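One structure below.
With one protein chain held back, the other chains of the complex are shown just where they sit.
Up next is chain A:
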Amino acid sequence: MMKSDFWRAFARNKGAVLGLVILIAIVALAAFASFLFPGDPWEMATAPFQPPLSEDALLGSDMLGRDIASGIAHGARVSLLIGLTSTAAALAIGVTLGALAGFHGGRIDDAIMRFTELFQTIPNFVLAVVLVAIFTPSLTTIVAAIAIVSWPPLARLARAEFLSLRTREFVQAAITTGQSNTTIILRQILPNSLSPIIVSASLMVATAILLESSLSFLGLGDPNAMSWGYMIGAARTVIRQAWWMSVFPGLAIVLTVLALNLVGEGLNDALNPKLARSRG
């Protein structure tokens, strides 16, 4: 695929470009959090219940006088970190299992798909809550829990791609020229099945961020990491007196998820040009 073609197709979708800009801003915020807001976001920075635009706190302070803006900046780190790592882990599990199932077919496919269905029958969020509750909340267990509940759709997608590509003649040609199964999976089929996988992975980062926020909201977040979900959860009791405590982290979540979805859609347009054209 030519790089310039890819960018041209991506840039044709104005929403995707907007999403990318927002996303870059959020990444920058996360990267420079310690520089913009030195000090621990858990520390009391000013008087409690300061409204936005007050002297020491641009977005106000919470019940314990912690700076909301600082929390959002440091929370961006946690959210992005968890979103990306858990998606990477889900990709590793899902694509591996899906590829094996789709490539080999038959019994292996049956076994892997039944295993996948086992996970799909349990509601995502409930399973994640249970897993985190059992293994005590920490960044690692949260990432693991999110990865474990979100790989099945990726596995199904990878399997479908592999199933159809496996019968293509170039794969059969690879078999007749004596290439090993590993080579065929990694070099022949995988590159051709990546486009839809990349698209759904980009959307999955958004879902992972939402999941993490929900877990933190329930108090199942890492107690040492400031996170958007935790901020909203903590502020929910005082939402009528101090709206800013929950609205700003909420906005951060909305913007991040929206940006990721826009980027995902742009990737879809750029990587699956046939679909994009039919949409007009």
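The rule is simple: a contact is a pair of C-beta atoms (placed from the backbone, for glycine too) under 8 Å apart; a residue touches a chain by one contact, two chains touch by 3 or more; residues count from 1.
Simple rule for what comes next: contacts and distances are computed from a predicted model.
Participant: Per UniProt, what's the omitted chain called: "Probable septum site-determining protein MinC", "Peptidoglycan glycosyltransferase MrdB", "Phosphate regulon transcriptional regulatory protein PhoB" or "Peptide/nickel transport system ATP-binding protein"?
Facilitator: Answer from the record: the omitted chain is "Peptide/nickel transport system ATP-binding protein".
Participant: May I ask which residue of A:S180, A:N224 or A:T237 touches the chain that does not appear here?
Facilitator: Hidden-chain contact among the options goes to A:S180.
Participant: Have a look at A:W7, A:F135 or A:F170 and name the one touching the chain we're not showing.
Facilitator: A:F170
Participant: State which residues belonging to chain A touch the missing partner chain.
Facilitator: 1, 168-170, 172-180, 183, 187-188, 191-192
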